[in-house]
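With one protein chain withheld, the remaining protein chains of the complex are depicted in position.
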Amino acid sequence: MAKKPIGPVRRDFAPWESGNAKPFIEFRNVTKRFGDFTAVDNLSLTIYEREFFALLGGSGCGKTTMMRMLGGFEEPSAGEIFLDGQNLAGVPPYRRPANMMFQSYALFPHMNVEKNIAFGLRQDKLPKGEIEARVQQMLKLVKLEEFARRKPHQLSGGQRQRVALARSIAKKPKVLLLDEPLGALDRKLREETQFELMDLQTELGMTFLIVTHDQEEAMTVADRIAVMDKGRIIQVATPAEIYETPNSRFVADFIGSINLIEAKVAAKNEAATRLKAPNLDREIAVSQPTEAGVGDTVWFAIRPEKVRLGFDAPQNGAANAAEAEIWDIGYLGDVSIFHARVAEDLILKSTVANITRTVERPISWDDKVWLSWDEDAGVILTR
Amino acid sequence: MRKGPSWFNLTSLVFGFAFLYLPIVLLVIYSFNESRLVTVWAGFSTKWYGEMLRNQQLLDAAWVTARVAFTSATIATVLGTIAALVLVRSGRFLGRTLFSGMIYAPLVMPEVILGLSLLLLFVAVDQARGFWTVMIAHTTFSMCYVAVVVQSRLAGFDRSVEEAAMDLGCPPFKTFFAITLPIILPGVIAGWMLAFTLSLDDLVIASFTTGPGATTLPMKIYSQVRLGVTPEINAVCTVLVGVVTLGVIAASLVTKQQEARRQRDIRRAEAQG
Partner (left out) sequence: MVDIAAPASEVEAAPAPKKRRSLGGWVLIAVPYAWLLFFFLAPFFIVFKISLSEIAVAIPPYLPTFDLSEGWQGIRENFAAFSLDNYLWLTEDALYWKSYLSSVWIAATSTAITLVIGYPLAYGMARAPAAWRPTLLMLVILPFWTSFLIRVYAWIGILKNEGLLNQALLAIGVIDDPLTILNTNVAVYIGIVYSYLPFLVLPLYATLEKLDESLLEAASDLGCPPWKAFWTITMPLSLPGVIAGCFLVFIPAVGEFVIPDLLGGSETLMIGKTLWNEFFANRDWPVSSAVAVILLLILVVPIVLFQNQQQRASEKNS
């Protein structure tokens, strides 16, 4: 069966699918313990050259520890890390071909922008002319030419962020580590910078590893995302795959908004499954096979934007429909979110794009509506 | 996360603290020496403490010192707290630089200059020297220490709580006693303790400004020390060190306990929330 593509793809770039691509960064069964707290738990991960990879998770999930182990600021309690074929065990940070952009930026307050950017190059004892040329190039890249002589405290948040970025890429490291790089910026600037980062990564052809708790940021910039929880990786996939085919309730719930319906497998074949939920009158039909056996409890997950909302009842007795009452409405401008009460203990969310400015028949509180969805709109989750 | 201290850091800590504490520890140990020779150990004895308690001059001096320290610390705390408030709160006013200069300068001014200048002032205004002149002298320099201590406490003060009090109808004067003072109280108490020990400690300024009948303990110790080291002086010093140490430790334990309780309450509240 041919796999249908999911979401937008970078057509020429998917080394993780080829099966024989050489891994660039490799975590092999890495564990990190702080006292009796296990921050990273027997974790393996492969990242490829020129990939923009995101580690995504809530605070304390171990994502920062992963990055700090790669940077050399923490040593793994067990397991090994390889970078471009080199085992990094025992290599101090100042000898690793990885550079990090710190969450706090960690700009040296007593040095001006130029000196900050040149700092790494000076450590390599490059000729003076070469350092100057590279610093100029970096300043131009981050559009800070006029600010070369300023000290960090004379810069705005966004400018500081760009200095930190320039400093960390000045040495042309094999991999750039970005620790919540945009966390301190306001929303608008953050969105702009996300796209700048992507362009920069393509331009430099470097491998980027970003740590973030912001799912939108990870989805925007990354080729692949690893969703982490409690020191383990739950799923590694492209943003679209993570969103459309989460492998667990945790991922489904962590990324975006989701409706989760507990149900039992009623019937199944190798191409499709039918579920029966106790609080839905009609069956749920899914064009997806499942490993779960008939009678097993599973969860049906469907994104709110894939739930249609209408006043007209769908065909009598057909699957994937439910009658509901509007419980709450949230108007966000581009979309509206409806909370529709299907049963005593089941409220489903539906987002409707506001494609016109006016609506002929507006939906209001307490309206009786019908919810419906397609067979390939949702996924079956077994864990 | 921090790793354990490196051997270098550990060594500097051990040596640094050994240097700071060894002399005092030795002094305390030899105060229990049987022998009159301070440097030869001849067995444990508390006889020098008995000797000390029978020395009426010493006890008189201690009593004078305690009175001077208590009075000057109290006045210095009031003045110093006001000075700190002025420094932190008053914005710009005429002579602010002079004022802050007069607060910081005594912290580093050689004691001989302070002592001499105060004495000459007392002579010029024809003030008989004694308890009061020593007390005023001590108040003058210790209020600056109080001001600095309280100032650091005020620097981290969230003014919106005062504004909230005034917004709720509390006049400024009342706000100070109901809101500000309780919050900066740890700093004020620390300031008082500092002023008290500074006064307890001072030899030079007291020597200049004192008069008949107002010999302080440090002056007494000094005159005996000049004659040579004796276990009796060791005993006096041990008592002084003990009193101060107990005071400081008790104060820090109380603050630590309060802080621990506060943290526990916060955690509990969060757990409930």
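Labels for the chains are A and B, by order of writing; each one numbers its residues from 1.
Assume a contact is a pair of C-beta atoms (placed from the backbone, for glycine too) under 8 Å apart; a residue touches a chain by one contact, two chains touch by 3 or more.
Note that the coordinates shown come from a computational prediction; the quantities given were computed from them, not determined experimentally.
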| remark: Contacting the left-out chain: of B:A66, B:C170 or B:V225, that is B:V225
| said: Of the residues B:M109, B:V161 or B:A178, I need the one that contacts the missing chain. | reply: B:M109
| Per the touch definition above, residue among B:G91, B:G169 or B:P212 touching the missing chain | B:G91
| remark: Given A:I25, A:A39, A:M66 or A:M100, the correct residue touching the omitted chain is A:M100
| remark: Of A:G71, A:P181 or A:P304, the residue touching the omitted chain is A:G71
| query | In the full complex, which of B:M52, B:A73, B:L200 or B:A214 touches the chain missing from this view? | reply | B:L200
| remark: Where chain A meets the left-out chain, the residues are 71-73, 92-96, 98-100, 102-110, 119-120, 123-124, 153-157, 160, 167-168, 171, 184
| message | Give me the chain B residues in contact with the hidden chain, please. | response | 2, 4-6, 8-13, 15-17, 19-21, 23-24, 26-27, 30, 38-39, 79-80, 82-83, 85-86, 88, 90-93, 95, 98-113, 116-118, 120-121, 123-124, 136-137, 139-140, 143, 147, 151, 155, 172-173, 193-194, 197, 200-201, 203-204, 207-208, 218, 221-222, 225-226, 229, 233-234, 237, 240-241, 244-245, 247-248, 252, 256
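By definition in this document, only the chains that are shown with their structure count from here on.
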| chain A to chain B: how many Å between their CA centres? | 57
